[in-house]
Structures are given as structure tokens and as C-alpha cells.
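Everything below concerns the one structure shown next.
Missing here is one protein chain; the remaining ones are kept as they sit in the complex.
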Amino acid sequence: MTNPNSDVSDWWSTSIIDMAPGQIRFRGHDIQDLIGNVTFPQMIWLMTRGDLPTPEQARLLECALVAAVDHGPQAPSIAAARMAVTCGLGLNGAMASAVNFLDDVHGGAGEQAVELYTWIDDAVQQGAGLQAATLEMIDRWQAERGKFIPGFGHRFHKPEDPRAPRLLQLVDEAANQGVVSGRFATIGRVLQTELNIRKGKPVPMNIDGATAVVYAELGFAGPLARGLFCLSRSVGVIAHAWEQMGQGGRNKGPTPPHYRWTYTGPNPIEDETVSKES
Amino acid sequence: MTNPNSDVSDWWSTSIIDMAPGQIRFRGHDIQDLIGNVTFPQMIWLMTRGDLPTPEQARLLECALVAAVDHGPQAPSIAAARMAVTCGLGLNGAMASAVNFLDDVHGGAGEQAVELYTWIDDAVQQGAGLQAATLEMIDRWQAERGKFIPGFGHRFHKPEDPRAPRLLQLVDEAANQGVVSGRFATIGRVLQTELNIRKGKPVPMNIDGATAVVYAELGFAGPLARGLFCLSRSVGVIAHAWEQMGQGGRNKGPTPPHYRWTYTGPNPIEDETVSKES
Amino acid sequence: MTNPNSDVSDWWSTSIIDMAPGQIRFRGHDIQDLIGNVTFPQMIWLMTRGDLPTPEQARLLECALVAAVDHGPQAPSIAAARMAVTCGLGLNGAMASAVNFLDDVHGGAGEQAVELYTWIDDAVQQGAGLQAATLEMIDRWQAERGKFIPGFGHRFHKPEDPRAPRLLQLVDEAANQGVVSGRFATIGRVLQTELNIRKGKPVPMNIDGATAVVYAELGFAGPLARGLFCLSRSVGVIAHAWEQMGQGGRNKGPTPPHYRWTYTGPNPIEDETVSKES
Partner (left out) sequence: MTNPNSDVSDWWSTSIIDMAPGQIRFRGHDIQDLIGNVTFPQMIWLMTRGDLPTPEQARLLECALVAAVDHGPQAPSIAAARMAVTCGLGLNGAMASAVNFLDDVHGGAGEQAVELYTWIDDAVQQGAGLQAATLEMIDRWQAERGKFIPGFGHRFHKPEDPRAPRLLQLVDEAANQGVVSGRFATIGRVLQTELNIRKGKPVPMNIDGATAVVYAELGFAGPLARGLFCLSRSVGVIAHAWEQMGQGGRNKGPTPPHYRWTYTGPNPIEDETVSKES
């Protein structure tokens, strides 16, 4: 950018984008060289990581992005998006409403799973045995973060979430080709085994656990795993919000209107204070 | 509500509101008895706490709500609201954008201060000396939550934030009248003294610290302190967003457009991979 | 503010707030003079309008703010707020999600009703008969804006929304005392009568129609009517989100989980293109 730096310009410093009239560069690449030459997943990688991935890395990233687009209208994020458009919001507002919901509980498990995997991997890199490290870090997670182990367990998909084995298979293929190390797929599988034993029943690796394997293998930091999940799920959000626009409706509530809700509060109050004032 | 309960209705149980055709009751009070007979702060209390406050309690709550309405357009929340309307959003969208920003760092100090005050108060209730409890809980907070003590310190208002002494004065008056105990005002002042000593300079109680005294005196839980701050600050948000609508502008950025930003990334990249593909 | 103006400071000009270290002024009033001396509704008026209202004006404004705080968890905004906290959001995020929903369909009727009333009032001021102006503007609204007349009709409260007659009664009292003119209450009632005749059944004035009478009487512009509705409804949002925090739950969906949804799409597809690639 040709304007002289100032404290005002410095306040908004970035290494992502450079511009001059008629010129836009991302991470040093002219936009016109990127359009038509890199895939959307490659662009996502370039923007968030700073360099271009190999086609093989980008293809593995693409698998995770494809896998997480939607889990149906009972997910609060998708329900919110569908209700939003009946309140007058456009697709931007519907998408914003849904993505905002993808917070620690609804959208944070991928980020947390990357973190947990990394704890285990760090311990192994420093000499611990894989199984011992896994057991230790399960305990540490539950002590520090609470009982839920991120990335495992599903109230609906039992005994298996169909997305997990497919993603692990693709990670294995990439590991065989030297694209990734395969360490985090192994960690995920050991975690799976130990959790099954502890619970005495299948605790299936879910979409967050499986995409976290992909993201960790590819070197994405935990917060980016959440960001990429938001990006992926936005596809479902747009699809559902658009479908709802076609279905119509005004101020769509969570249940058919005639159900209403169960009231659990006090019966009518004869309040002297209030009634005397009137 | 006259409809029979069902699992669907139970899913949305609430003790806040009951309805039948032509009838709306909040916490057992008919809406037509509330309108014109209770103040807005009384209504806020009724809705969030479940019972009606005395007029004196409501007046103290009102002071905190009045105090926190705005801190100018450089606050990111207010800046966001002003930018939002130039992007096409209505006041609802501007307000949503701003309130969303009032998260842990920008809007959480009041909630955190209520929590810290409560730690100290609990220790005192269990027999600790006030000063000792204060020093211990400062240390505990910094060990568990980080170096920032919520509710104290201001980069701009030095040596004093004008809102804090005024609110404390009003809490003192309420304590003298037996409306509140005054315990939390005392805790706030002791905290102030100890922080000044530790820092060797004034660390003024700020709006969050002062409103947290009010909220704690009135028995509001920490999360509600954040909620009420959001409500109060929404007033400033609406005022600024509406003023911006009058000023006009399209896609208002953070700085005058000719400043742009400082680019800190790589220079143009001659990327063989990319250019060869094209 | 003491800093010299610059193009950067000018970019964020405002007439709402002035600050210097230790000093905060709203519309020219020191904050410490406002806290404890003006009510929250007076502060809301000062911030949005620029001057302080009389106590009588503020009390009428207060009635509208009290009246609109909530309409139960089946309203999409409230449902969204309750779902939001189970996804990990704090009260700020819950409130943002809900308020964002208060767009044209869910939260815009008050703004639109102020506009419609003003059309009628303008016509009357220019000599038209009230009934004729009302009929003309109903037609104009439906031609330009669609079939829904804002502020009238309710799918649930029949034959009457209990909030409307109470608010109109309070406007009448204020008109009798010379606080407001009463013109817009009259317009609202004539609109009500004509709509009943056209529809051949009661089309009750709803909360938006009734608060719009208040806001128009007090001179609030249409967009501010929406802003004030958002502020009022935020009270219910906070109450419901806080109640939901107490109830717990993770990723609360719109219906009990075992219901799921009805699938209306294609049956399993044997896609040669896809399956051959695998």
C-alpha cells in the first residue's frame, strides 16, 4: 500500500492483504493469479496460515469442510437460522445468528479436541507412552475442564458416527502418502479405545473429534479448528435458511403455535402494593 | 395457560410468564396491573428476580442503570453499532452487534467484580478479617483468573471515574436507610485501598466496580450484573446508532478512508506453482 | 474533550457524549448530576432525543417500556435466547441473538405503525377528514407495503390484547393533563374501527400498535420506536436466558430430541458420478 504509515494506519496493521488502486494481494499473491488457479480450500489455507498448501493437503482439509456442513434443523444453530428469516432477516443475518450459537458447547468441541490431542502428543514427544499419556490427559481434562471429553460421544449416532471412520480412512491414506504424519489419527483411536473401556460401552468419535484429527494433522491451531467448523456449518445454515424462505412463515416459533409452554410459576398474585398505586 | 401439558410444552417450561387469550401475567401479576403502576426498573427486577422490589430498592437499581449507558464511540461496541447502520442494519441489528461485543473483556468486568466481592464477603462471613480476606482474594483472583482485577483501573479516567464516588454515595444513603447492608460498598472501598497500595498509584474504581457494588448489595447474581450492564449500555447504543443514521454514510470504516492500513506481510510472491497452473 | 480536532477525531463526531479525564457529560449534563436524579426512562429520553423530558413525559414512556418486555418462549427471539445459553453464550450473546431477531417482521411493527399513524396525521394536518385519511392510508399502506397493517391483529389475544386498552387509557390521562395531544390515540382508535369493519371481525390493536401510539404522542421517530421495543424486550430476554441457565441443558433444540423432523427430500440416490470416484 502506497500511503505513508501513520499511527492510524499502524493501528490496523495486517500481513494478510495489501492493496493499491487496481491491485489486491493476499499474502503476497495477486488476486487475479489466485482466482481460477487455487481451490477454495487452498484459499482458506492461504488466508489463515499464510502460505499455499500442497494440493494433497488442501484435499484433506476439503474433506473436513465437506463433512461438517449440517446436522439437521434440531441443532439450535440451524433452528435459529430458520427462525431468523421468518423474522425478516436476510441470509447474512440468519448466518450470523447461527454462527454466533457455535460457542463453547455447540461449536467448541473441535477446538477443544485439537487441544486435548496436542496435550497427548506433546507428552508423547517428550517420552511418555501413548496409552499412559492418553489416560493421564483424560484425567487432566476432566479435572481442569469438566467431565465431557471433547470429540467423543453422540446422543444419536450409535454405535458409530458415519463421518468419523470415513475421515480417519482419508487421514490414513494421506499418512500413507506422506502428506501427514498420522500421529493424531493414532491418538484419536487410542482415545476412542480408552474411553470405550472406561465407559463400558461405545463412545463413538463424533464429527468434532474426527475433524479435529484432520485439523491437528494439518497443523491448524485449535481456535482455527473452531473457525473452520463455523465456515463448514455455514453451508448448512445457508441451505436451511434459504429453504425456509421458500416455505414462508412469519415469526416461526420453536414448536407449532398451539402447543405453547408449561407455566411453572406462582398463581395470580393479589398485590396490594401494585393495585393500591393505580 | 389452559392447554394440557405435553412433553413439547414442558420442553419450554417457564415460571416467568403465563398467558391465555386476552391475558398476560408476569410472575403472577396481570400486565395491565403492572403498566402504569410499576417503574421500568421495578419491572426489570420482577422479571429477573421473580418478585417486586420496594421502591427504594428499585431506585438504587435505577442509579446503576443510568450510570452505565455510554462511554463514547471509541468503545468497540458503540463503534460497531455506528458502523452497522451504515451497512444497512436497523436499530435491532446495531444493538445486537454492540451487545454481542460485551463479552468477557468488554462487558464481563461487572459480573466478575460481583464474583470477587462475593468471595471476599463469603470469607468475612466465615470469620476472616476484611483486610486479610481482601488481600487473599486478590491473590486468588490473579492466580486463577489473571492479572486484571475486575472493576478497578481506567486508562482514561484518572485519578477518579466520576461515576464511582457518586454511586457509592447513593449506596451509603441506601445503607443508612436500611435498604441495603452496605457490606459490598465497604468491600469495594477496601479493595480500592489495597490496590492503590499494591500499585503505588491510584487504581480508580471504575463503572464496573461501582455498579457491581450496587448489584451485589441488591442481591443480583454475577451473570445478571452482566445482563443489566448490557441493558444499560443498549441505551447508548441506540442513541449512537440513531445519530449515525442521521449523519448518513455507507459502509463506514474505522478510520477515514484515506488512511488505510499498514501492510506487514511478504512482498509480491513469484509463485511457480500458481502461475504455471494458469 | 480537550484534544484538538483532527480528521480522525472528526470521523467519530457525536453530540451525545463529551469526556475529559474524570469527567463524563451526556448532552451537556455531568453524569454525577444525572445518577440518582433522573429516572432510567428520563435517561433513555435524554440520550435518544437530546433533552430531558418532563417527569410526566417520562412516566408515559415508562408505560410503553414496561408493557413490551416479554411475550413468552414461543416467540422466536426468546426461544433463541434460551437456546443460546445452552450453546455456551453468556447473557450478552443471548441478548444479541434475540435482539437481532427483532427485524422487520418480528420487531418492526412498532416502527411501521408510527409511520402509518404519521401518514394519517400529516393528511389530517393538511385538511383531510380523519376517517377519509385513515381509509386512504390503509389502502396506500397495502399498496406500497403489503397486506399486513402494522400494529393490529393478533393470532392469540382475541378479542383484545390486554396491553392495548391499558396503554390507551394512560395516553388519555396524559392527554387530559396536557402532557400529550392525544391525536395519535384517536388515530389508533379510528384505525381499529375501520379495520374491524373491513375484516368483519375484531382486529385487536396489539402491543406494537399501542406502544406506537405512545411513541408517536411523545414525538419519537419510527426507528426509535423499534429501538425502544428492542430495549424493552431485552428485559424478557435476560429473564428467560437466566432462567434457562438455571435449568441447564446443552445444545437445547427447538423440540424434545426424540421428535426430530420430517424429511421431504429424495430417497437414497445411487449416484454413479460420486460412487465411481470413491
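Going by the order they are written in, the chains are A, B and C; count residues from 1 in each one.
Just so it is clear, a contact is a pair of C-beta atoms (placed from the backbone, for glycine too) under 8 Å apart; a residue touches a chain by one contact, two chains touch by 3 or more.
Computed from a predicted model, the values in this text were never measured in an experiment.
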Which listed residue, A:G28, A:G93 or A:G151, touches the chain dropped from view? A:G93
Candidate in contact with the missing chain, chosen from B:E56, B:D103 or B:E194: B:D103
Identified contact with the non-displayed chain, of A:Q57, A:T118, A:S234 or A:T262: A:S234
Which parts of chain C face the unshown chain closely enough to count as touching? 1, 3, 5-6, 8-19, 25, 27-30, 33-34, 36-38, 50, 52, 93, 100, 254-255, 258-269, 271, 273-275, 277-278
What is the set of chain A residues that contact the non-displayed chain in the whole complex? 7-8, 10-17, 19, 21-24, 26, 30-32, 34-36, 38-41, 43-44, 47-48, 62-63, 65-67, 69-74, 79, 82, 90-93, 95-97, 99-104, 107-108, 111, 156-163, 165-167, 170, 221, 223-224, 226-228, 230-231, 234-236, 238-243, 245, 247, 255-256, 259
Please identify, in ascending order, the residues of chain B that touch the omitted chain? 8, 72-77, 79-80, 83-84, 86-89, 93, 96-97, 100-108, 155-156, 250-255, 257, 259-261
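As a convention for this text, only the chains that are shown with their structure count from here on.
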Across the interface between the identical copies chain A and chain C, with over half of residue numbers shared counting as same and under half as different, the residues used are same
If you average the CA coordinates per chain, which chain's centre is most distant from that of chain B? A
Centre-most chain, if every chain is reduced to its averaged C-alpha atoms: B
Compute the distance, rounded to whole Å, between the mean C-alpha positions of chain B and chain C. 21
As a quick test, compute the distance in whole Å between the mean CA positions of chain A and chain C. 34
Quick check: what residues of chain A touch more than one other chain, meaning two or more? 8, 93, 100, 254-255, 259-261
